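All protein chains but one are shown at their positions in the complex.
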Amino acid sequence: MMTEEPGQALPQDKTAVNEMTRQRNPGPPRRGMRASLDALLGGSIGKLVERIRGSARPASSDSLLDDAAALLSLRARASGPTLASAFFDRYEASAPAVRQSFLAQLNAQNPRDAAAIDAAVAAWQQDRDDRAAARLSEASESPCARLIRVLNLAPGGTRRLIAMRADLLNAPDMSAGLRDLDREFEDAFSAWFNAGFLELRRIGWDSPATVLERLIAYEAVHSIAGWDDLRRRVAPADRRCYGFFHPQMADDPLIFVEVALTNGLPRAIAEIIAGDRPAMDPQQASSAIFYSISNCQEGLRGIPFGNFLIKQVVGLLKAELPQLQQFATLSPVPGFARWLARNHEGEPVPEGDALRRIAAEYIATARDGRGQVLDPVARFHLGNGARLEAAHANADSSEKGLRQGHGVMVNYLYDLSAIEANLLRLFELGEVAISPEVREMLRTAKPAPRKRSDLETQ
Amino acid sequence: MMTEEPGQALPQDKTAVNEMTRQRNPGPPRRGMRASLDALLGGSIGKLVERIRGSARPASSDSLLDDAAALLSLRARASGPTLASAFFDRYEASAPAVRQSFLAQLNAQNPRDAAAIDAAVAAWQQDRDDRAAARLSEASESPCARLIRVLNLAPGGTRRLIAMRADLLNAPDMSAGLRDLDREFEDAFSAWFNAGFLELRRIGWDSPATVLERLIAYEAVHSIAGWDDLRRRVAPADRRCYGFFHPQMADDPLIFVEVALTNGLPRAIAEIIAGDRPAMDPQQASSAIFYSISNCQEGLRGIPFGNFLIKQVVGLLKAELPQLQQFATLSPVPGFARWLARNHEGEPVPEGDALRRIAAEYIATARDGRGQVLDPVARFHLGNGARLEAAHANADSSEKGLRQGHGVMVNYLYDLSAIEANLLRLFELGEVAISPEVREMLRTAKPAPRKRSDLETQ
Amino acid sequence: MMTEEPGQALPQDKTAVNEMTRQRNPGPPRRGMRASLDALLGGSIGKLVERIRGSARPASSDSLLDDAAALLSLRARASGPTLASAFFDRYEASAPAVRQSFLAQLNAQNPRDAAAIDAAVAAWQQDRDDRAAARLSEASESPCARLIRVLNLAPGGTRRLIAMRADLLNAPDMSAGLRDLDREFEDAFSAWFNAGFLELRRIGWDSPATVLERLIAYEAVHSIAGWDDLRRRVAPADRRCYGFFHPQMADDPLIFVEVALTNGLPRAIAEIIAGDRPAMDPQQASSAIFYSISNCQEGLRGIPFGNFLIKQVVGLLKAELPQLQQFATLSPVPGFARWLARNHEGEPVPEGDALRRIAAEYIATARDGRGQVLDPVARFHLGNGARLEAAHANADSSEKGLRQGHGVMVNYLYDLSAIEANLLRLFELGEVAISPEVREMLRTAKPAPRKRSDLETQ
Partner (left out) sequence: MMTEEPGQALPQDKTAVNEMTRQRNPGPPRRGMRASLDALLGGSIGKLVERIRGSARPASSDSLLDDAAALLSLRARASGPTLASAFFDRYEASAPAVRQSFLAQLNAQNPRDAAAIDAAVAAWQQDRDDRAAARLSEASESPCARLIRVLNLAPGGTRRLIAMRADLLNAPDMSAGLRDLDREFEDAFSAWFNAGFLELRRIGWDSPATVLERLIAYEAVHSIAGWDDLRRRVAPADRRCYGFFHPQMADDPLIFVEVALTNGLPRAIAEIIAGDRPAMDPQQASSAIFYSISNCQEGLRGIPFGNFLIKQVVGLLKAELPQLQQFATLSPVPGFARWLARNHEGEPVPEGDALRRIAAEYIATARDGRGQVLDPVARFHLGNGARLEAAHANADSSEKGLRQGHGVMVNYLYDLSAIEANLLRLFELGEVAISPEVREMLRTAKPAPRKRSDLETQ
């Protein structure tokens, strides 16, 4: 830092333009501020810091807004972590309604600088070059984006921000203010949770209990009844569990997938989560079945990283067990029953093969208002480049399985060499990838008459 | 993922809006594309992927530009890591001139969408609300920003992107195209290397040799002569070394600081880096002296994280050695000789106390064209909230120390309770924080007449 | 290894005297063995190795004895780990009765060499010097001791040997053959589990589930009802759990102790293991209470390492929480009810203070046939240098607590500065260390008349 070469030697050759101040050039010292600064230095600045640093007492939304404004205005480089931590202490000690009120006002209270935007717009309209566009981009950055970065400086800041966004998403009423703020969260989290920063780790019975207890809490598909059930999911030789972890949250998975090693595609969930079954030798398995994928962080809803999970797990499994030939899911069809009721109102629910057929048709053809695959699970796997391989009736007799999907489950097949083509077909032609068997089944079936549009937003 | 609760259960309730496609809504399937898609699926898509995936042969800048465009256009969710990795293989196998030519053209070849910006501008001018501003922000995002995120998906992507930016910064001529692209790198790296994501680790003689050899390579202030010298810096009980690490680069520090535990402030560097000296008991030390700070990654030039390093090290040292009373630097004054030559042209260089005095005056008063502290090391520490504590003549007799600073070194004191006030004074009033002793020294000295403006850009 | 300096360079300057052959000098090649060796090399040696290496089928005790003899006779240096592992495979696949029959005969089938002993005795009787005594020691080493060392070469050998000794201790009838063999196990394990080799680790809720589930299985004092109960023992801020681990058994504690941080000495176990209680700030605690110590390995019964556990935990706690003033147990008195019934036959069991008094008297004065403290828990803590600090009635209302100790619990105090004196008093004078309060209580009580001798072996 201390040589004359500016590039290598300086921690920051732009130190004045650091994270906290880079949006607002301090400019030359402002005249006439002397008196108020003396006051600040002597008194009110101390009080400000004291208040933010103060005990973690519940706060009002107004005082939280004041604190946030203070965080944004302070030049507090080195103090950033301390002050951000203090802010979180107060925020977290406050009542949910206070927090949500604070969040709903935050964006409006810290608006973008309209004058700066106008100036950038004028420059754009004159020059229309990349620099002008970049200036536009900079001028239109929200102060809330900066606040989020400053808050991340707190120890555990990422985790606390995720909880803050969960507060936002849980607000009883999703006001425009909350939606505006949420855009900033989404942008920040999408950058931070870029899959390149995530670590894929196997979760086993030798993992810390702090990690394992989260599996019980988070499992969204086939709920885990307790520690004995959990042991059956992760300890046997023919079971695997993998999770994506972020370095800031080492004992808290972001998403995890449960895998069963089998011979051939399973036709029902009971084959997999039976309470008492002999484990098979993993070296003898032909197939790896992804039978449950669960997101863990409500505060990361909509942040895309799940896409890469299955692909990376396939890579790990292939390296460990080269004899594996097939990678597929055993998945529920959670939107099926609702769609069927709406489109075949008053008709009896079909059974057996007819049920399989109409479920496959649902997956292959039903679309939402934006033209996307209607079923959320299908949308996820097909959107990852998988294909619909098979459909099974009487495959899930749980209450939820019957209620949502009439007991139907399906297999999506992950053939890595076909993923790109499948995706192109889906996104360019709107065609769902299906296996020859499903194609044949659909071809022989009479198309179900549609009563009214499937178009609905999930 | 497989229940109907959209929030918790779905890995992505916005799966179509994933990292690769979120900027461009795919919209409904485009009619009339059937033929070309068939071609793609049958042939050219394969070739495209093949080419990107191909061997790591040197490429031309044109073909690298094509590959980058392909990466941006592909729907390649699951394939992202593989394709990004393949792209880096080709890029890195290419000649430096090819790479720099590619980088120089990248931004211009992937311009922002002017029509989208115009539409967003129109909406802004009509509504002038936050949503319109957000739309402006989104519309003005550079495709290069997206490309950087996609490339980060490659294994080791972060490290490879840093090397790519180093190529950019090392280009013989910093063209507008390179500067435009660099803005995108800076934005991405500022988000990724937020200090909240960095891990402070002690580096000792029990650290991996892979880490230690980088200290030798990166030390920018008082160069390390080899492994024996390195051992003297990190192994003795009264020496410490700490570095910031990013999770993606576990054996490669971003920045490191060397610390000596002493009794009182040292007045010369020889006291610290003497070849043969008895180590003191750390429990007996009163002071921790930061005598060298070095940035390690040229590709991270200008990304602000050094500010937090010293503060966090102070925290660690206080926890380990509660008796420590003083945290300060022993720093060079690299811009002093040049400033003195310019401002006291033709005068003999003063000695002893007069030299100390004029060096302190230089630090306290010299400013660059933007009103910032002129000396880069002073700018760093004062900009962190430290104060100028003392100045010493005959403190550094190395060739560089004499040439750049006439052998003067200074102490900057980090008093955590005074940092905020120091920063306010500096940024609001333009006043440098100095100790009573330095103040007294400056008061008694006759102000040096200035020959001409200090205004110059470092 | 490859220079002429014998000390440093040679992996073994006594390579012929390696682990497998050091008891029997091979001497010069034996003449006349040519034919049988040819046979061995051509055939039977192969079969021998094959048999030992063979599949892990159940074996008879005779064939296990043959295998053991083969392991002892083979020169199998490099093959040792493989053959030892194969032996364990066969042993473990055999029925418990077969195993115990094998163990019961092992020592007799591999007797010491009486002729060698006689020769050593003769030499001793002639020279009576240290070398002759050492020769005697060597000559009287059991081949079983050597076998145990060879078996330890197998991967996981230590753990498997511990299981083998558990088989031995669980034999329905402790024959002389088993007792003779057990002496060899005890000697080997005492050397291997020297406390200097053990690692003290904190066990917390972030420990692997594989470790934690063993706590549930092994807890011998206040049983753990399941994972929720376990969580209450190890997760709260005012609870600690520490275990001794051996490097060969990284996820299997040898012994563990549960600690509660409290204010003052607890008078009843319910204060500690209450289901629902607020955790206290560890920094506010004055006392650390060891309320449960459990051995984990039946196969290590009688191997002394527990003595050092509490002392080392006290050291750790003092370093972490310097304000702690008192280290004590809350312990059951498991032999009390039986002693009372025997010595006060026909009398009603006293209550309240009278019960406390007679329990204290029992601990302080009851001895077994070898003059040792009769109560096993008292023997452990007093034998560690603790003193009897207090006795409490109505302190343990569990079925076991009432049945074995009439609900009495006591505190043993660990005052590190008094340990040596307490031990000297106990072992040289036969006096139990007691607190002034207990001394006063005992002084005022009429001595209980003894019906008949306490002398009995536990």
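The letters A, B and C name the chains in turn, as written, and every chain counts its residues from 1.
By our rule, a residue touches a chain if its C-beta (ideal position, glycine included) is under 8 Å from a C-beta of that chain, and two chains touch if they have at least 3 such contacts.
Note that the structure is predicted; figures quoted are calculated from it, not measured.
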Omitted chain - touching chains that are shown: B, C
Where C:61, C:101, C:158 or C:343 are the choices, the one touching the absent chain is C:158
For the chain left off this view, which of C:140, C:284, C:323 or C:397 is in contact with it? C:140
Which of C:61, C:262 or C:331 contacts the chain that the document leaves out: C:331
If I consider the whole complex, including the chain that's not displayed, which of B:106, B:198 or B:212 touches that chain? B:212
State which residues belonging to chain B touch the missing partner chain. 205-210, 212, 226-227, 231, 251
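We adopt the following convention: only the chains that are shown with their structure count from here on.
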Partner chains shared by chain A and chain B (touch criterion as defined above): none
Chain A and chain B have mean C-alpha positions lying a whole-number Å distance apart equal to 29
Could you put a whole-Å number on the gap between the CA centroids of chain A and chain C? 51
Cα-centroid distance, chain B relative to chain C, in whole angstrom: 57
Which residues does chain A have that touch at least 2 chains other than itself? none
